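All protein chains but one are shown at their positions in the complex.
Let's turn to chain A:
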Amino acid sequence: MLHLLGVNLPDQKVVSVALTYFYGIGPQTARKICSQLSFHQECKLSELTESQLNQLSGVLSEMSIENDLRRKVSANVKHLREIGTYVGKRHAMGLPVHGQRTRNNTKTAKKLNGHLLRKYSTCSKTTAFGIFQAPVSKHY
């Protein structure tokens, strides 16, 4: 396993696939990175030389990935909440943000939305009213 910028990458994978193991890099970005560094499509991580690995880590360190990206996303959501936008409120309530129906099919939104706003709590998840409430903010 190759350890690069805090992430363990599998050696035997093709480079364009292994790069998707980074948070913030998908197949398109991975392909663009490989084109930029002239890695052929079937190049595996184990075949890269040290200079090529250094070039790769140089390119990746210039990008916003992993914790940097998580912090940016979290900060964006928090900002939306703080300025009292509709989107911020939807994040806070853990409901769909982009105008989807809430009569049914909101399971993903309930699971994912607003997790950046919820504080970690030791009490049980089920609170009064049977729904998970966001912490009360002084900015209502």
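Going forward, a contact is a pair of C-beta atoms (placed from the backbone, for glycine too) under 8 Å apart; a residue touches a chain by one contact, two chains touch by 3 or more; residues count from 1.
Criterion: contacts and distances are computed from a predicted model.
Asks: Which name from "MMS19 nucleotide excision repair protein", "Origin of replication complex subunit 4", "Small ribosomal subunit protein mS29" or "Mitochondrial import inner membrane translocase subunit" does UniProt give the chain that's left off?
Replies: "Small ribosomal subunit protein mS29"
Asks: One chain isn't shown here. Among A:Q41, A:S57, A:S74 or A:N105, which residue touches it?
Replies: A:Q41
Asks: Against the chain that's been left off, what residues of chain A make contact? List them.
Replies: Contact residues on chain A toward the absent chain are 31-32, 34-36, 38, 40-43.
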